[in-house]
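As you look at this complex, bear in mind that one protein chain is not there, while each of the others sits in place.
== chain A ==
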Amino acid sequence: MKIELCSYSGLKIYPGHGKRVVLKDGKVFNFLNSKCCASHFMKRNPREIRWTVLYRRKYKKGNLETVAKKRNRKTVKHERGIAGATLQDILAKRNQTPEVRAAQREQAIRAQKEKLKVQAKKGATDKGAAGKKKAPAGKAAKGGKTSKPVAKNVQKAAPRVGGKR
């Protein structure tokens, strides 16, 4: 025979004890004794009644539960590659020395400078619709005469190489 649990107090109901009640909607309640049954139909909340298991659980009475909770799970981080870059590529980029990075930056800047010079020439020759595009290109061309301040302006347009994460 199955040892039921009281739906109100949470205590064990041995065979031959207690009362079982079926409500109109089909819910079944097992009560250990008339005390539990009466309390239930008086609409007393078992979570406020001291001797019930639900109360003890709510107010964390008793020792066994606290021991079980102390274990913490540590999450392990895994390094993975993404679709665009394999793990090796990522590591290579991360481990670049600062000199290598500086060299890469300068390369990029030079490439961009040349691009803009070419654009400026095109802008000077073209007429009409591409007017808006001309203006910044024109400005860059003017800036291109002085060397170092231009480098700073162009840097924003340069592609990011091993930059800040």
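Remarks
Operating definition for what follows: a residue touches a chain if its C-beta (ideal position, glycine included) is under 8 Å from a C-beta of that chain, and two chains touch if they have at least 3 such contacts; residues count from 1.
By our rule, contacts and distances are computed from a predicted model.
The chain that is not shown carries the UniProt protein name "Large ribosomal subunit protein uL14m", picked from "SKP1-like protein", "Histidine-containing phosphotransfer protein", "Latexin isoform X2" or "Large ribosomal subunit protein uL14m".
The omitted chain makes contact with just one of the residues A:Lys19, A:Lys35, A:Arg101 or A:Lys115: A:Lys19. By the touch rule set out above, chain A reaches the unshown chain at residues 15-24, 26, 28, 38, 41.
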